[in-house]
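Apart from one protein chain that is not included, each protein chain of the complex appears where it belongs.
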């Protein structure tokens, strides 16, 4: 069967990374399920629930490449059972006396949810790594451009000056909060599942809790206090984080997209050699990656919402929400992976046009500064009104702010001097604070996600 | 690269159909793009825009199986251009003098949007066919069970009796409205795209409009009055229909799911031989398909919302929303295809437990009937109060409604007789009306979507 | 209790219109419910189901201003029943012998859904009126600016020239499709509800269908074939239309917002006297209304999705989805009303800066035109490469396109002449077609929604 878009040979790089496809690809997932089965068998053998030889045989044979994928597919369809195809195929490889001990007392969610937790762990590792790489670069940008003056823009209109470094610091600040969310939330997500048929491990008699503890420990997962077969807040919260993370990346991308307009031309995304912007309009250079970050965030947000909807589950297992996770969670992870990768390339190679930034400030960007200095003398509201009149008159005669103020008899030497340089307030100190805090946090945390 | 879930060999049948995968699979899509390129070339040759020989050469070589997929993928990545890889690969197959005429004056959306319109047309055909098959079966069920008494349930509580046929008629009624929506909306969706770089076909000088007309006609698509490169309401509306359709199918599935509870046991979905409900609980039979319809509807609704978001596009082309369609639209179509297929199997093989339906009515299901008959005599609100008291007392003594009414001195022979048979009001006439209307509509419309 | 935002005295104008608040305000709604009760009583009296005097008494007393709102509220809370408070309050006004005949055989949804249909009808009227007013203005703009050259922009980058009239025509084209959707869909939405307890009108014996017909006719609503108490596709489809409509308005707003950037300055929204852009930055003029259209569209899209979710209802009545309509539908309508009103003001007073549009084309906007003319001579792909080189070299030396072509030895007199004027292809003809079609449609349709 041919692949859909997210996995396309031609366009797949837009919707995922090889690293994440290696987690969620069908064979990888089936291998993950097998690994969980093996861990279960080993823990069961340890407790004497199944013969040690059976566990050993399973461990030896549980390799997806050795199993008959056609058989798995055929049995899955014949039985309409999510894991029975895999079980049957594994049994085919086993000696007669081991066969009975495969999947002993387990149910579908024990295998699939536990695998999900391991997959989430891997994604957490990627998030941690990539968010920190992005943060590092943003802190650099913030520092490098601590005093690079750029027009502050509100409602799409240029206003008072600010610094480009402060923009980057604001981005870094969001990323740092995502790292905090990740660190705090992960213990709720990286949790094994061993519930049995209806959550109480009845199949294992009085060994259930001990078995669960050992099973989870073998896989490096936390032991849940109770089954989460129909407590999907763990997965929903993780999805919500992915939506927040990709929204931040989309925000960065959108800023680049807008400031890369030729009429503004303050930023430009890196264009590797070979990039073709437009075939019919040979002069164009499109902010493809920046734009794409917005696309990815929309899709992830949409998947994340499906995961929250799945929380409203009935009884001890409810396929309606849980099966929706089978699509929504891998999709959200793959798309987030792509977003991280695009964003990293974007911030690494971002071109900052310092001169254009200054040129774009516009003739009246000093108006707030003038207001600050006139207000104590004239009263703020009166100063404001006089300024507005002065600028209105000045604009028609194409005067600069200083000229307009002079024409309106509002200029004094102190004001003139103050307006000679664009004033970005405490932008620099704010940048310093963010950089300091960022570095401090980074020093006290591991570079690699601890798993 | 290994495939994600929607295309899984093992579980892919849950998330799409072969028929729809054949539309949206990577190779099918690329072939679709090639077919659009060929149609463009032919129309251009007809108008003398490109040499006839070049068009002919393109038509001869534009077969995806003959092209080098690795080259397509590599060039797509190298240039970050969505169609350039395909163009280059096609050019490789062409004689020197034809190469220049490939993709002559076209842009990405001309090819991809036009292909999208053809894909939507195919999906419309499948929708038309499957919705009508489902409707046919529902009309049958409605007729067969015109007078099959079943408890009406509101807020999850059993109330007055109704007929199962009326349930089925209500489903058929929704399906018929979807068919109406499909018929009315399709002319807005099955529309070609030839816009050129910014929508005005400037590349083609004064031949643009004529070229567009011929290009669309060759592909059996309507000619848009103006470019829809950033008018995505067409696609968004189509997505909204898919969301509505799958919601109806999910509603049917949910009804079966709930009424298949063993405590209710009024409906059961067909279980093909071989189905395994539960490995640990060998006695269970799960309403897998019914349940799955709810899963599919959630995912489609989520994709549909992404498509609406995409309508808020900037300028003459905006990749943010349009690229999100690349994922959201095929996903929605595949998932809808799966839902139609599951729903069709479900309604075809639905087991209706007529006796249990009657048994489940409960001892007080005649209360509304009693109210009707007592109200003219006692006044409705007084009758209501007396009834409530009578039933309250009766419930404690485990009396039937008739017994309780007798005990409360409310029974007379007419009432007793009226309560002897469950009364489903005009359910039968309502069924007749729906069936009549359904058949009338079906007679005057084609069985196959006319394309 | 004090009002929330949508109804705020201070900011309410942002989230609704007085016209729509008059439909959905509490008292208006309760009056609407009373009107439905009266229509039901009249129809029942006509058929002899209730005494004519009772119906008359109800009609005389069913005025919300005469009823005791505190009593309504108190009884609603005491009984947890949505309409019982209103019924009790009405009964208080009635003579003893009429009291029993209020709400005779009806259930909550009979009253509230029927009222919803009348409210939707009013909203349809507003949509029809405002969309047509917006369309009229857009057709005017399209015609007036048929040949106003403006930079076509794709991916936020300026490309080949197009005409501003074509932009407006594209907007008008979307609006026209919404008018089509409205006309086609309305018969599915403006439909009465008389279902009785579980949908089969059992309370009314064999008079149910006749009663329903007369009840609906009295209110000018279509008679549903079967109950839609749990068939919410009607409402969901209407909500989807509101989401599509507001998305189009948001698209127009976003275009203005972006093109009103001072660096671009091609459009500006009207600023009524008195508007204050920014207190701290006195020189700013913010595109408030344009921006707000995007806000409104997001909220409506979100409500619309809730309505689709509500379709997956269980049994004959399911409060989970239906009660969500109580919030989502009025919200969507109010917000859409606000959007229509803002959009109308926006397009009516839109300032089009024709000169800036031309100035912004940029030095290389003729590149596609050059490509068209060079391609037949050099081959398209070769022409493209040579052009790119010429422009690359030219850009560094700050040459115009003509100069760059001359420097690269690509210029000939025909080309030079062609590049002297910006070329917008068939933009003009496209505008003509849209305007023609728009006027033709308008001539054959009523100005006021026929209800």
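Think of it as A, B and C in the order they're written, each chain with its own count starting at 1.
Note that a contact is a pair of C-beta atoms (placed from the backbone, for glycine too) under 8 Å apart; a residue touches a chain by one contact, two chains touch by 3 or more.
Just so you know, these numbers come straight off a predicted model, no measurement behind them.
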Option from C:299, C:357, C:404 or C:434 whose C-beta touches the chain left out: C:299
Of A:18, A:70, A:180 or A:416, the one touching the omitted chain in the full complex: A:180
Of C:24, C:128 or C:364, the residue in touch with the unshown chain: C:24
Identified contact with the non-displayed chain, of A:204, A:342 or A:449: A:204
Listed residues A:16, A:196 or A:394, member touching the removed chain: A:196
Positions on subunit B where the hidden chain makes contact: 154-160, 257-258, 260-264, 277-288, 291, 309, 360, 362, 364, 367-368, 371, 384, 387-388, 391
On subunit A, residues whose C-beta touches the chain left out of the figure: 91, 99-101, 104-105, 152-156, 159-163, 166, 169-170, 173-174, 177-178, 180-181, 184-185, 188, 196-206, 208-209, 225-227, 230-231, 233-234, 236-237, 240, 243-244, 247-248, 250-251, 254-255, 258, 294, 297, 301, 304-305, 308-309, 311-319, 368-369, 371-372, 375, 379-382, 423-427, 429-430, 433-434, 437
Those residues of subunit C which, in the complete complex, touch the missing chain: 1-16, 18, 21, 24-28, 30, 69, 72-73, 76-82, 84-86, 103, 105-107, 196-198, 203, 271-272, 274-276, 278-281, 286, 288, 291-292, 294-295, 298-299, 302-303, 305-306, 309-310, 318-321, 323-324, 326-328, 330-331, 334
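Here is the rule we go by: only the chains that are shown with their structure count from here on.
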Rotation in the CA alignment of subunit A with subunit C, degrees, nearest 5: 180
Numbering shared by both copies at the subunit B-subunit A contact, with half separating same from different: same
Distance from the mean Cα position of subunit C to that of subunit B, given in whole angstrom: 24
Numbers and ranges of subunit A residues touching at least 2 other chains: 278-281, 286, 288, 291, 309
